[in-house]
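All protein chains but one are shown in place.
First chain written, first letter: the chains are A, B and C, and each begins at residue 1.
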Amino acid sequence: MDRVDVAILGASGYTGAELVRLLALHPGVRIAALTGDRKAGQTMASVFPHLGGLDLPDLLALDRVDYSSIGAVFCALPHGTTQEVIAALPAAVKVVDLSADFRLADVGVYAQWYGHEHKAPALQTQAVYGLAELARAQIKGARLVANPGCYPTAAQLPLIPLLAEGLILPEDIIIDAKSGASGAGRSAKEANLFCEVAEGIHAYSVANHRHAPEIEQGLSAAAGRPVVVNFTPHLMPMSRGILATIYVKTAKGATAADLRAALVRVYADEPFVRVLAPGLSPATRHVRGSNHCLINAFDDRVPGRAILCSVIDNLVKGASGQAIHNFNLMHGFPETTALTQQPLFP
Amino acid sequence: MDRVDVAILGASGYTGAELVRLLALHPGVRIAALTGDRKAGQTMASVFPHLGGLDLPDLLALDRVDYSSIGAVFCALPHGTTQEVIAALPAAVKVVDLSADFRLADVGVYAQWYGHEHKAPALQTQAVYGLAELARAQIKGARLVANPGCYPTAAQLPLIPLLAEGLILPEDIIIDAKSGASGAGRSAKEANLFCEVAEGIHAYSVANHRHAPEIEQGLSAAAGRPVVVNFTPHLMPMSRGILATIYVKTAKGATAADLRAALVRVYADEPFVRVLAPGLSPATRHVRGSNHCLINAFDDRVPGRAILCSVIDNLVKGASGQAIHNFNLMHGFPETTALTQQPLFP
Amino acid sequence: MDRVDVAILGASGYTGAELVRLLALHPGVRIAALTGDRKAGQTMASVFPHLGGLDLPDLLALDRVDYSSIGAVFCALPHGTTQEVIAALPAAVKVVDLSADFRLADVGVYAQWYGHEHKAPALQTQAVYGLAELARAQIKGARLVANPGCYPTAAQLPLIPLLAEGLILPEDIIIDAKSGASGAGRSAKEANLFCEVAEGIHAYSVANHRHAPEIEQGLSAAAGRPVVVNFTPHLMPMSRGILATIYVKTAKGATAADLRAALVRVYADEPFVRVLAPGLSPATRHVRGSNHCLINAFDDRVPGRAILCSVIDNLVKGASGQAIHNFNLMHGFPETTALTQQPLFP
Partner (left out) sequence: MDRVDVAILGASGYTGAELVRLLALHPGVRIAALTGDRKAGQTMASVFPHLGGLDLPDLLALDRVDYSSIGAVFCALPHGTTQEVIAALPAAVKVVDLSADFRLADVGVYAQWYGHEHKAPALQTQAVYGLAELARAQIKGARLVANPGCYPTAAQLPLIPLLAEGLILPEDIIIDAKSGASGAGRSAKEANLFCEVAEGIHAYSVANHRHAPEIEQGLSAAAGRPVVVNFTPHLMPMSRGILATIYVKTAKGATAADLRAALVRVYADEPFVRVLAPGLSPATRHVRGSNHCLINAFDDRVPGRAILCSVIDNLVKGASGQAIHNFNLMHGFPETTALTQQPLFP
């Protein structure tokens, strides 16, 4: 297998480290450059000792990367800083962007939620939203893939097929999501200290989280009309994992069994999405470290309603794993390359 | 203060230990008897080393208790075993029952959810449901108080006043609840091992949990008509705490501010219930070890909807603390006696 | 009981909050002033929501405190900043200092470990080292008590009596200590993020921790000659608690039973120190939230050696609880006032 030279921009964060962890097993990749502005000059082993056994380049400042041999870039920079960086990349370089910068097709919606005008609107029109299972064809031909957010991945995988088939109503969709602390990244904030997160749970950004418009964009397309959702994230005392518990109204008299059957059909041949046997409840610990998504549907006690549960590892299927899945699609590698690791339990 | 001799039946479980922890600071109580069938004959210090500094009677078998001096019984026995035990107690003994055995006024509903006929239906008619803030007068005159379940406490405290005032609709109430592992008790089950609970979350008993009818009983009374709710509990990697995130439809054009204002009015003088300042999100870690309940209301992005958050410590306000609150009411002690400990954070 | 007006300097950290939590139940204390420089002007409820049910003054800048009514100060400021603050306090104010600034009697040793000359050497000569059980008489007469560090408390309580009685040798004492993350304080550092602490353990400051000279000071005094110890702290994935596992050589043919018997004699009447029954292993979870210290001694397989285990809650017996114990001694309150809360388990 010919190797693609890859640069990871923003390798000093958790998603950057996770890209390195997974790509270390990719026979078609050579990690040629790693950047980390605040930690430029340091070895990756000093920033992430768990990766100390690998032969990796040291961290560079972003503007020091030599792109002459680079075939692909994974961009794991903070939201808002990415647009100009990607706009300045050589045209031959394919990009998977893990930030939110190119996820919203409507730059007006972007400006409304992110507080500033989009800085690369032309590039936005070329960006493909990389929900891998549901946009394969477009991803294969893309130069720039906007990798979905962690919550939007967990929410859209069960909801989009059901909305598309008309089995659930687009009104009153309630997404109660629970995330591990790695979703907040590695920056040093009081709210993310061990003592502030352990032994407790609370909702945050209630009805006000930036992943809401991203979810609505996907659901609206599936439903064929504008969808507004309730999306309520919670911070959990665990490092990895997202559980989305989704409350929906069913249509056409559909039962949970019908919803489940539809999801089984859609995802039957997918290597990473698994609809559990009836009655089994998806648990985040059963996807930890893997690119898997587990889904199930349950009847509600309230007539005409159902409950969907969906779990992913936010750093893998919700970030770096899906990014590699997209990379594989863009570069013609088998889809599961570097993504065959099984979940780590316990 | 004259002391009441108290027996705790089922003291070898977490709620039993929690009763002892709290009552150790109650100037009106003498712990006269502790039972624990499987551990009869052992010292409390060997069963719960954290209580080893107290002067406590050893654990007895249930049938060895001498009730001659006992004025009050806390019954923390497993569900289903309690009815006959309490029916056999001397009539002069006042009882707070922490099990589910006397919580459902309709013994038919009990039979349906617990799988057997109620064994003390006459006693059931005398039992008062002890949601302390909302049933004070009845509790004061009661001989037998059925202490509310942990989830029902967290759910009913915000919902009952709002339903009673007609500010929310009784339809489509969705209660997404997250609980620490102590709610499952101390019995040795694979599902409750550290490795099975840590670093993960999942829903359980989806649409099928026995606390649903208990919640519906209270909400139906408040709404003045039958209410069916969605109640979905989740097991969290923490020892204590319940967060109920509740999704409701508002009535009369009420906003979250209106809901909050109503709750402020109802709970203004309550020592244990606190409505947070607008925008603040209740966190279970901020009630840990205390008898507190924190509540807030938030507007939803979906028009006509709102979100309520409510947190308690499941072992205190959701069990032993509320039981002592009820005991204080029944015996004429100041309500906060033995319940003034502040939350333990971090 | 007459109330003493108390100021807590540095109330925005964990030990400050813990002082407030405990003093809330002290009938002889009125919290008159709270300071927190970076958070001056904020309510205590916004900085520590778990204390939101109390009637507390807002946080002040340090230089805004009016000491006219203040009878006692708890000083919970960072190490190194405290000497000048305390030197500037009115002479009538009694002080318990929770920092390390007055713990080392020899200001030369202080300078060596803290990297700068001591700024109040005269005051240092008046300071009493407040290991409460072992320095009662001096503490009662002190104006300034240096509250022991968390690790030194856990290490010295078992070791000092055994050295003083000559039952163990002063050579080759090895103190392997494990601490919860709250020992690192509330400042936002990458190393203390949830994801960096959870699911792991490592040693830190190996053979180089500032608590070593503090421990050696106490042990040297007990042994009657200079003692150098191995002290190796570890960071644990828990919020509270310290376990010191101490490896010693016995003298005079003493067995673990002899060591245990000596400790039982010394601590027989102590309300906060408990020597466990033979064979029982002290666990940090059994002292959580309390001012308790549990100790035991075990024979080693290696002839002539023994193992001591000692546990405390680092924020209580290792900081704020012991500070209140010292305050009670200094002001003539019963020693256990505000310190009778039992441990919180689970």
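Here is the rule we go by: a contact is a pair of C-beta atoms (placed from the backbone, for glycine too) under 8 Å apart; a residue touches a chain by one contact, two chains touch by 3 or more.
Just so it is clear, the model here is predicted, and its values are computed rather than measured.
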Sole residue of A:Y14, A:Y151, A:Y247 or A:F298 that reaches the chain not shown, by the stated touch rule | A:Y14
Given C:A7, C:A135 or C:C309, the one touching the chain that is not displayed = C:C309
Of the listed residues A:K119, A:H292 or A:H325, which contacts the missing chain in the full complex?
-> A:H292
Full-complex contact with the absent chain, from B:E133, B:E199 or B:D300 | B:E199
Interface with the undisplayed chain - residues on chain A = 14, 17, 20-21, 24-25, 48-54, 182, 198-199, 239-240, 271, 274, 276, 280, 283, 285-290, 292, 294, 340-346
Missing-chain contacts on chain C, rising order, are 172, 174, 176, 178, 180, 195-196, 198-204, 206-208, 212, 228-232, 234, 236-241, 243, 245, 247, 281-286, 288, 298-303, 305, 307, 309, 311, 346
Touching the hidden chain in the full complex, which residues of chain B are there? Just list them.
-> 14, 181-182, 186-190, 192-199, 237-239
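Heads up, the rule we're going with is that only the chains that are shown with their structure count from here on.
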In whole angstrom, the CA-centroid distance of chain A from chain C equals 45
Where chain B and chain C are represented by their mean Cα positions, the distance between them in whole Å | 36
Using mean C-alpha positions as chain centres, tell me how far chain A is from chain B in Å, no decimals.
-> 39
Overlap residues in chain B, where contacts from two or more other chains coincide = 198-199, 239-240, 283, 285-286, 288, 346
